[in-house]
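Beneath this line is the structure, given in structure tokens, with notes to follow.
Just one protein chain is left out here, and the rest sit where they should.
After this line comes subunit A, so read on.
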Amino acid sequence: MFLFLAITVGVLFTCGLYLMMRRSLWKLILGLILLSHGANLAVFVSAGLTRSPAPLVALGDKAPPDGAADPLPQALVLTAIVIGFAVVSFTAVLVRRATHAVSSDDPDRMRSTDT
């Protein structure tokens, strides 16, 4: 399962970067979504995949039971997902305005600020 998820992360990154390099801003957004999913998945599996008890501390105990799952990657990935959504939705609005202003979604036609 670990290997499968590792390959999934690789595939997501490859597809994401490929799409980002296409000459279309909409594909850039799709690529960004795939890339952010790949990164989130990488963070999520970073603690390893185990069938372990929930990291809850019983009443009166000071520490979770031995072998409890590591809750931190889940907290991290939750934050990262929220940030990723915000960023992607901002980019979508920006690209909509950009395609409107340039009347094209081809980044090669957005050269007025290049040097």
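Criterion: a contact is a pair of C-beta atoms (placed from the backbone, for glycine too) under 8 Å apart; a residue touches a chain by one contact, two chains touch by 3 or more; residues count from 1.
The rule we apply is simple: contacts and distances are computed from a predicted model.
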Q: Assuming one chain is omitted from the figure, identify its UniProt name from "Lactate utilization protein C", "Carbohydrate ABC transporter permease", "Lipid II isoglutaminyl synthase (glutamine-hydrolyzing) subunit GatD" or "Multicomponent Na+:H+ antiporter subunit D".
A: "Multicomponent Na+:H+ antiporter subunit D"
(Q) Considering the whole complex, not just the chains shown, which residues of subunit A touch the missing one? (A) 2, 13, 20, 25, 28, 32, 35-36, 38-40, 42-50, 52, 66-68, 70, 72-73, 76, 79-80, 83, 86-87, 90-91, 94-95, 97-98, 101-102, 107, 110-115
